[in-house]
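Everything on this sheet refers to the single structure shown next.
Of the protein chains in this complex, one is absent; all others appear in place.
Which chain is which? They are A and B, in the order written, and residues in each are numbered from 1.
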Amino acid sequence: MRRAILGVILLFAAPLALAQTIKIAILGPMSFVQGEHHWNGAEMARDEINKAGGVNVGGKRRQIELVRADTNEIQSVPDATNAIERVITRDKVDFLVGGFRSEAVLAMQEVAMDNKKLFLGVGAAHSKLGLNVEQNYDRYKYWFRVSPTKDVDLARTLFAVLGSIGQQIRNDLKTDTPKVAILAEKAVWTEGLVAAAQKNLPALKMEVVGTWQPSAVATDVTAELSAIDRAGAHIVFTMLSGPVGISVGRQMGERGMKAVAWGINVEGQKEEFWQAAAGKAQFVSTLDTYSEVEYTPKTIPFVRAYQARFKKAPTYTAATYDAIMLLKDAIEKVGSTNADQIVAYIEKVEHVGTGSVATFDKRHDLVWAVGKTSGIAVQWQDGKKVPFWPPNVKGMQPFKMPAR
Amino acid sequence: MLQDILVTGLVNGGVYALLAIGFSLIFGVARIVNIAHTAFYMLAAYCFYTLLTRGGLGFALAGVVAVVSVVALSLLCYRLVIEPVREHESAVLISTIALGLIFQELMLVAYGGHFLGVPSTIDGVVRLAGVSIPYQRLLILVVAAVMLAATWFFLYHTRTGLAIRATANDLEVANLMGMNVHRVAMVTVGFSVGLAAIAGVVATPVTSVHPHMWLDPLVIMLAIVVLGGLGSLKGSVIGALIIAYVEAITVFTLPEGAHLKGVAALGIMVAVLLARPEGLFGVAFEEER
Partner (left out) sequence: MYLLRRAWSEIRSEILILPSRSLVLVWAIGLLALPLVYSDAYVLRILTMTCLFAIFAASWDLLAGYTGQVNFGHALFFGAGAYGSALVSLKLGVSPWLTVWLGAAVAALFGYLSGFLCLRLRGSYLSLATLAFPLIGLGLLFAFPDFSGGELGVSGVQRLIVGATANYYVACVSMLVIVFGLWMIADSRFGIVLHAIRDDEVAARASGINTPRYKLAVFALSAAAAGFAGALFAHYLRVAGPSTLEVALSFQVVIWGIFGGVATIYGPVVAVFILYPLTEWLGSFKEFGELRLLIFAVIVLLVLLFMPRGLSPWVRDKIEAQCPRCKQRNGAWRKICRLCSAPLQAQVARAQRLVGHQ
C-alpha cells in the first residue's frame, strides 16, 4: 500500500521534477574520441552544477539534465541532422552543445536555427559558421563558437610560436635562415594558412623549402617525408587535423629525422597520440587547449579533476564544460532560459573558462588574444605532453630539439 | 629524386601485392568479389595489436596466432554466410559488404574509434642510395617476396595448387572430374585470407590500427586487381607495382598535389581499362558469356 502511494506521488511529481530541469543536448560522434570528450566535459559541468544545487533561474533552482545525442557525423551527415532534429522535437531540449565535423555542423546549424535554439559550437573550426552570423544575424544569432578560435586566428598563434622556435634554431645551429617545410593536409581550412606561411616566413627570416599537401586521411607519408629530408628542412610546419597527423609523427621518428615538427596536429593533442605513434613521435609539437598550467585560474583544477575522473587528459572538445558553465552564468544573470535574452547577454560577457577567457565578436567567434584565447603550445617529450608557450604563463617548460 | 621514387614505390608495392594476390585468387577460383578481404586484414591487425601490447606475447607468436585465428574466422564466415547463398551472385556480394561493416563496427565497439599504434618489429633505418628506409619496410618487402614465392610454389608445385588452378579455369569440368570444388574453394579462401592477415601483421607497424583502416586499402586493392586483370596473379603483382610507382611519382613531382596520389592511381586504372577492358593480364570474358 505504501509503495502504491509512493508510486502515485512519484507519478504526479515526475512531470514537476522534469519541468524543473534544464535540458541540454550534447551532440558529438560518441563512438569517437571527440564525442567522448564532448560528453565527459559536459558530465563534469553537470555534476558540478547539480551538486551545488543547480541553476538559479529567477529565484528557482533547476537541475541540469544532459541528453546524449550520437550524431555519427564522422560517418554520415544526414545522421547528424536527424539526431539534432530528434533532440529538439522529441527530447525537447532547451540548449544544444557540441558538433565536430564542419560539414555536418553546418547542416546541424540550419536545423537549430530553424527552431531558434541556442547552439554552442565546441569543436568545428571553420570560419563559415561564424560568417553566417555576420551575414544574416537575425537567423543565425543563436550560434556561438565557444571553442576553438576560428581558423584564421589560429595562424596568429602559429606564427608567434614559429618565430620563437626559429630563434632557438638560429642560436643552436648558427644558421641565419632556418629552412621550413610546409606540410599541410589538403583542405579549405589550411588554404589561408599555407598562403600566409608562404608569404610571411621570408619576412620572419626563414626559408620555405617546399609545400607538401597530403590527404587528411593518408596513412603513409614516407614519400613526402623523404622529399622533406632531402630538402634539408629544420622545421616541419604542420597543419593536420586528420589521422595523417599520426603518420607524420610516427614516420618522422622512424626515419630519425632531424627536423622538428610544429604546427597544428589535432591527433597530436590527444592523449592517445603517443601510443598511436608507437612511441616514435618524440619532439612533435602542436597547438593545444588544455594542459596543467595556469592558463586561466580554472585550468589546473579542471584538468586535474578530469584526469582523476576519466584517467586521461582533456582535449579541446572537452570545452563543452566551458559552454555549459557559460550557459549557467547567462541563465542566472538573465533570470530565464529565453534564448534571445541569453544571446544578448553572451554577446557582452567576458567569461573566464578553463580553456579560454572568452569574449565574442560580431560573428559570435572568440576574440583572439595571447593568453586568453590563443591556446597553448605543447611538445611531446618522452611520452608526456609538455607545454612550452606562451612563455609568460606559469608552468611552462623548455622546447627541445633532436640532437644533431 | 629518382632513387627516392624507385625505393618508395618498390616498398609500397610489396604490401599492395600481398593484398591483391589474395583477393585475385578468391575471385579467380570461387568468383567471389570479396569486399571483406581487407576487413580480414584489419582484424589481423587488431588481433596482432592486442596480443602484442596487451597480451604480452612476442612478435612471432602474436603474429602466428593472429594469422591462424583470422584464417579460422574466415573459414567460419565462409561456411555460415557465403556458402548458403553461393548461387546468388548479388547476395554473395552484399554479404561480404555486410561482413566488412560488421567487423568494422565490432572493432569500433570493442576498441573505440581510437588510432592504435603497433610497435615496430625491428627499429632503425638503413640508408640506401641516399634514401633512408626503416627496417620495418624492408621486412615488409621481404615478407611480400617470400609470400609471393610461396604462393607460386603452392599453386604450381602441389596437388592442391593444381586443383585450385583447374577449378579457376573451369569450375564445372573440375567438378565433373571428381574434384571436391567446395573443398577447393575453402582452401582458397583460407589461403588468400591468410595472405591478407600476414599483410595485416607485417604492414600495420607502419600505419595505425583503427576501425576504418580497411577502406583505403580496399579501394587501392580493387584498383590493382582490375588494372592487372581479375584472377591473374602476375597481373596483381605488376598492377601493385604500377599503382605504387604512380603514387610515388605523384608525390615527388607534384608536392602540393600529394593528396592527388590516390586519384592518380585510380585514373591510371581507368585509362588502362579503356585500352584493355580485361586489364593487363586478364582473360577476355568474351567467349565465356
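What to note about this one:
We adopt the following convention: contacts are C-beta pairs under 8 Å (C-beta built on N, C-alpha and C of every residue); 3 or more make two chains touch, one makes a residue touch a chain.
Keep in mind that what you see is a predicted model, and the values were worked out from it rather than measured.
Judged over the whole assembly, touch between the missing chain and the shown ones holds for A, B. From the options B:2, B:60 or B:274, the residue with contact to the unseen chain in the full assembly is B:274.
Only one of the listed residues, B:99, B:133, B:187 or B:209, touches the absent chain: B:99. Contact with the chain that does not appear here is found for just one residue of B:1, B:76, B:109 or B:128, B:109.
Of the candidate positions B:42, B:201, B:251 or B:266, contact with the hidden chain is made by B:266. By the touch rule set out above, subunit B reaches the unshown chain at residues 27, 33, 35, 81, 84-85, 87-88, 90-91, 93-95, 97-99, 101-102, 104-106, 109, 215, 219, 222-223, 225-226, 230, 257, 259-260, 262-263, 266-267, 269-270, 273-274, 277-279, 282, 285, 289. In the full complex, subunit A makes contact with the omitted chain through residues 30-31, 68, 70, 72, 75-79, 81-83, 85-86, 88-90, 102-104, 106-107, 110, 126, 128, 132, 186-189, 191, 215-216.
Basically, only the chains that are shown with their structure count from here on.
Put simply, the C-alpha centre of subunit A and that of subunit B have 37 angstrom between them. Residues of subunit A that touch subunit B in their complex: 29, 31-33, 36, 74, 185-186, 210-220, 222-224, 226-227, 229-230, 243, 246-247, 250-251, 254-256, 267, 272, 275-280. On the side of subunit B, the complex with subunit A involves touching residues 1, 4, 8, 11-12, 108-109, 112-120, 123, 125, 131-132, 134, 136-137, 205-208, 210, 213, 216, 247-248, 251-252, 255-259, 261-262.
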